[in-house]
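One protein chain is absent from this view; the other protein chains keep their places.
Let's look at chain A:
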Amino acid sequence: MLHYLLKRLLSLAVSLVVASLVIFLALEVVPGDPAAYMLGINAQEDTLAALREELGLNGSVVERYLSWAGGLLQGDFGTSYTYRTPVAEMIGERLWISLPLALYALTLSTLIAFPAGIWAASKRGSPVDVTVMGVTQLGVAIPNFWFAMLMVLVFAINLRWFSAGGFVGWDAGFLLAMKSLTLPAIALALPQASILARVMRSSLLDTLSEDFIRTARAKGLSKRQALWRHALRNALIPVLTIIGLQFSFLLAGAIIIENVFFLPGLGRLVFQSISARDLIVVESVVMLLVFAVIVVNFLVDLAYAIVDPRLRGRR
C-alpha cells in the first residue's frame, strides 16, 4: 500500500511540473512578448518597457519560469495587471464560491445518481428502470444553462423561494449562503447526476452478471443481499472515475452557470481576465485548476486502492 501511495505521489508531482511547464510555455513564450500581447497593438514603446520591467520579463525564459514557479510554491501568484490587486487574494475570494458550489453540486449529483442507478439496476427492465433511463436521457440532453433559466423563472420569479442570482456571502450565515448556491448547484448537478446514474446502473448490471454473484446466490444470499454485499463495491471503480472527472469539470466548467446566476466564481474570473488580456490572472487560475484536477485524480487513485485490494499489491 505504501509503495502504491508513493508511486501515486510521485506521479502527482511529475504531472504538476509538466503541467506548469506547458502552461508557462503556451501563455508566456509561444505567443511572443507577453507585454505586447497584454497592451495591444497600439502600445507605446516606453509603456511596454515599463510593463516588461514590472512583470520581470527581461530575464531569460528559464529564469522567468523558475521565479514564476517559485512564487506559486510560496503562494505568490503575482499582481493582476487590470485590477492591481494580488492574484492570490482574487482567487481566494472566488474559490470560496466555486469550491463550495462544486462540492454542493457533486454531493447532489451523487445523492441522486447512486439510488437511481442502484434502483434501476436491481429492477432491470421494470417500469422503474425504464423511467430512470428515460429521465437521465433527458438530463444528459438538456443544456444546463437552459435548465438554469427555467429554474430562475419558476423558483425565483414566480414562486419567489430563491433569489434570481448573486451570492449573499458567507458572512450572511452558512444557511443563507448555501441557499443562494442551491439553484446553481441543482443546474450543475442535473446533467452530472444523469451521467453518473447511467454509469452506476450499467456498471452494476455488468457486475451482477459476474460469476461470483451466482456463487453468492448459491450460498443462500438473496438477490438484494448479493447486490449490496458483493456487487456494489465491485461496481464502484468506473463510478469513481466519472466522479473524479466531474469534480474537475464542476470546478472549472461552471462559467456559463456562474454567468446565469451572477456568481463571482472562478469561471467568471477566467472569462473576464481573458477579455481583459490579463495574462497573469489567466495563468494562475489555469494553474490552480490543473492543480485541482491532478489532486482530485490522486484522491480517486487512493479511493481505487481502498475499494480494490488488487491495487494495493501482493504481500
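One rule holds in what follows: contacts are C-beta pairs under 8 Å (C-beta built on N, C-alpha and C of every residue); 3 or more make two chains touch, one makes a residue touch a chain; residues count from 1.
In this section, contacts and distances are computed from a predicted model.
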Hidden chain of the complex, named as in its UniProt record, picked from "Transcriptional regulator, Acidobacterial, PadR-family", "RNA polymerase sigma factor", "Glutathione import ATP-binding protein GsiA" or "NADH-quinone oxidoreductase subunit N": "Glutathione import ATP-binding protein GsiA"
Hidden partner chain, touching residue among A:Val62, A:Leu159 or A:Ala218: A:Ala218
Suppose we count only contacts with the excluded chain; which residues of chain A make the list? 3, 6, 210-212, 214-222, 225, 229-230, 233-234, 307-310, 314-315
